[in-house]
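Note that this complex is displayed minus one protein chain, with the remaining chains in position.
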Amino acid sequence: MKTLVRFGPLIALLLACAFFATQSDRFLSTENFSLILQQVMVVGVLAIGQTIIILTAGVDLSCGAVMALGNIVMTKLAVNSGVPPMIAISAGIAVTTLFGFANGLLVSAIKLPPFIVTLGTLNIAFAITQLYSSAQTITELPAAMTALGASSGVLLTLALYGVAWFALSQTAAGRHVYALGNDAEAARLAGIATSKLLVSVYVIAGALYGVAALLLVARTGVGDPQAGQTENLDAITAVVLGGTSLFGGRGTVIGTLIGTLIVGVFRNGLTLMGVSSVYQILITGMLVILAVSTDKLSRR
Amino acid sequence: MLVQRITLVVALVLAPAIARAQQPIIGLITKTETNPFFVKMKEGAQQAAKENGVKLITASGKNDADNASQVTALENMASAGARVILITVDDAKAIVPAIRKVRAKGVVVIALDSPPDPIDATDALFATDNYRAGTLIGQYARTALGNKPARIATLDAFPGHPVAAQRHNGFLAGFGLKAPAKTSGELGHPAEVVCMADSYGNQAKGQTGMENCLQKNPDINVVYTMNEPAAAGAHTALKAAGKDKNVIVLSVDGGCQGIRDVRAGNIAATAQQYPLKMAALGVAAGAAYIKSGKKPSGYTDTGVALIDSKNVKTGLELCFGTK
Partner (left out) sequence: MTHAITATGLIKRYGHVTALDGADFELRAGEILAVIGDNGAGKSTLIKILSGAITPDSGQLEVDGKAAHFSSPIDARNAGIETIYQTLAVAPAMSVAENLFLGRELRRSGPLGAVLRMLDKPRMLRESALHMKELEIGIASMTQPVETLSGGQRQGVAVARGAAFARHVVIMDEPTAALGVKESAMVLDLIRRVKDRGLAVVLVSHNMPHVFAVADRVHIQRLGRRVGLFDTPAISMNDVVALMTGVERRP
């Protein structure tokens, strides 16, 4: 049962791939897989931030909205205000990191439930995005902003996953994140600076949302104020499908990568099969229930 | 004496405000606050309100599906004394009880852009005929394609979106294919449609949908998109696959960014709709009712026009959003 839980997401992914390979001869090609990776990289990076937050038994409902704000800030500065692309990008990431810091501060210092805090920041980020952009898409971006569009973006995403994996499993700070989520009091009594750690987690997540914004800009070639609206839940879905527990302290970031891929593979595979997207929504829902149940049952 | 003088001055100062306060009130409830479509609508309503000597109060939902805020707005506006309320409904069915309630209080409710379900839940409807919008671009696509066999991809919104269904089915009908009836919420799927994907009206998802469809059928030659952001996403995907020159992309809306995309050749043709006209006609009808007591009724088609590379200039003059 334990091995099933640990490798469950991977098995699900492989089974899905095997199934779709039988349904369409266009599924198993490097071109198609490369496409899927490009399609999931934005949510993929969001989900790294979401993973570390969920590991602390928190949740971030604002990730997509903050990313959208980031993508508008960086593009509007570059196009409308003539700011050099690198500085505009940094400003966008700085804004998303600031939101992360605000979330972290409210959760750790004022001890408000993450669900409620991030629900608030979700609305605030969304409103600021609409106002700042006048709900208009920003086009004609400088070339530097779209450099990370395809394979380089995917490589960056995979590299970030690698770094996250190393930090979480091979460093003390990473293990402290798990301890914090598993038993915050134990972590505190063990001498871990839990408040500081919690804020750092949200700050890092915020920075990652900014990187996701850049990847989005690179992929679509525009600054889109309507972006990120479904991504809030998409990121959480990816984390849950990857086997990370919403109760904190358990899970891996590689699991999240697999969870992200599962969603992308299903969307791609079902489209190739000509199956209505309603079924994709249905299947995703069933997989989430399956993932959460398996996690709970394995700990009986 | 001094008191009398002061009272006179105060009265003179307040007179315009009082006069304004005694103007009849018309309310406008849009789906969202910031979508350029509704910004244009609000502009048109404010202009028409001035011209017709009525006071306009406005409210909106938080997003495309926020029924609750619209219900609250209906109630608040009725309490505030609005004689007429114009509304673009987020949820065609769910808003009906609230509409009926304020109508029972004697308020005239006019639907703009999106019909309620049932369509006669409001006194009148001023809207685009979305089915017709689809038909226009369908006809255009058929002509543009010529004799070649059609391999159509559709980028729709998401399951259950009625406006998207009308545009989609109208497109099929205009193209000359078998399509569901005008009132149907089902998306038609004849054999010529080789791929259907959901874009959620969103550029990034439109791009993903187009990429996956191209994987399925590399020989797609016509792409219907439910709105211009989705079309922009489709274009990015087509360009990346080197197919942007050979594929005909159609869309609906007529926003300024969309018209610019037509000018740039990213969209072959789009059906432009007129939110300003909807609002203006709605306010005028409301003002007429207040003056004469004659209630507006029925459905008024506020028109769609086909914009392609030939009449881009007209399109840009009438578009909504940042010019």
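Letters are used for the chains, namely A and B, taken in the order the chains are written, and counting of residues starts over at 1 for each.
Convention: contacts are C-beta pairs under 8 Å (C-beta built on N, C-alpha and C of every residue); 3 or more make two chains touch, one makes a residue touch a chain.
Keep in mind the model is a prediction, meaning the values are calculated, not measured.
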Among shown chains, those touching the left-out chain: A
Full-complex contact with the absent chain, from A:109, A:131, A:173 or A:297: A:173
Residue touching the undisplayed chain, where the options are A:192, A:211 or A:254: A:192
Residue numbers in chain A that touch the chain omitted from display: 166, 170-173, 175-176, 178-179, 182-183, 185-187, 189-192, 249-250
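As a convention for this text, only the chains that are shown with their structure count from here on.
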Distance from the mean Cα position of chain B to that of chain A, given in whole angstrom: 33
Sites on chain A touched by chain B in the complex: 24, 26, 31-32, 35, 38-39, 42, 123, 130-131, 134-137, 139, 150, 216, 219-222, 224-227, 229-230, 267-268, 271-272, 274, 276-278, 281
Residue ranges of chain B in contact with chain A within the complex: 33-36, 39, 62-63, 158-159, 194-198, 200-205, 207-209, 211-213, 215-216, 229, 232-233, 236, 240, 257, 260, 321-322
